[in-house]
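Only a single protein chain was left out; the remaining protein chains are all shown in position.
Here is subunit A:
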Amino acid sequence: MSSTDFVLAIEDLTVSFDGFKAVDALNMYIDNNELRVVIGPNGAGKTTVLDLICGKTKSTSGSIKFKNKELTKLPEHEIVRAGVGRKFQTPSIYENLTVYQNLEVSYPVGRSVWGSLTFKRTPEVIEQVHKIAAEVLLTEQLQMEAALLSHGQKQWLEIGMLLMQDPELLMLDEPVAGMSAKERDQTADLLNRICKNRSVLVIEHDMEFVKKIAHKVTVLHQGKILAEGPMEKVQADEKVIEVYLGH
């Protein structure tokens, strides 16, 4: 496998579940500071690609290189520590903790058993929590139990928890699912702000939202790339219209 300048280089990635190839010889490259959106019909393998990158699913063959570091053999927490953050499709936050605690627990210091026992709440931690809370519009809710947040706010909180770790690659699985129109706009602004110094990979179905944020779009179909490029080009592609946008 070659060495590249890309943040993320996926080459010949295949995963098969009992013979069914959910992802089939996929090649995908993501640039520095790029915001890439992956679209495609249900079952196209979008979430599986994220699972493969973050180590939740192990690949059958192929390579995933993050800053030229092979990820396919690493355990999940090592991949996170290398700088890859991933948001799940359904908001995955700690409902029993406050918003503040949710963010603090995600702060990337004290990640070992001993480190967490001796972890101190320094002014830097507090400052970082407040900074991120402001970024994801949750300053008012810091002391609130996370279970009481609205659905949209939970999505933001999870994005905030990832931002606490300052990942170089941020992967978001349907970040605006279940959000109101206003929340979608706010989320689009948020994503446009946070991709300034990192790369972001988003899976999304909402085409209006995709238009607002995407630098480049990849269309997946049956585990393979159907089309790739700027939004206008992809939308005009006949194959894409046929399998995905048409209906």
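Quick note on the criterion: a contact is a pair of C-beta atoms (placed from the backbone, for glycine too) under 8 Å apart; a residue touches a chain by one contact, two chains touch by 3 or more; residues count from 1.
Heads up, the rule we're going with is that contacts and distances are computed from a predicted model.
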Any idea which of "Spore gernimation protein", "Cytochrome o ubiquinol oxidase subunit 1", "Urea ABC transporter permease subunit UrtC" or "Probable glycine dehydrogenase (decarboxylating) subunit 2" UniProt assigns to the chain that's been left out?
"Urea ABC transporter permease subunit UrtC"
Which residue from A:Thr72, A:Gln165 or A:Thr218 sits in contact with the chain not drawn here?
A:Gln165
Just to verify: which one of A:Ala25, A:Val105 or A:Met207 makes contact with the chain not shown?
A:Val105
Among A:Asn42, A:Gln143 or A:Asn197, contact with the omitted chain is made only by A:Gln143
Could you please point out the subunit A residues that touch the chain left off the display?
54, 56, 75-77, 80-81, 85-86, 88, 92-98, 100-101, 104-106, 108, 110-113, 116-121, 123, 126, 130, 143, 145, 158, 161, 165
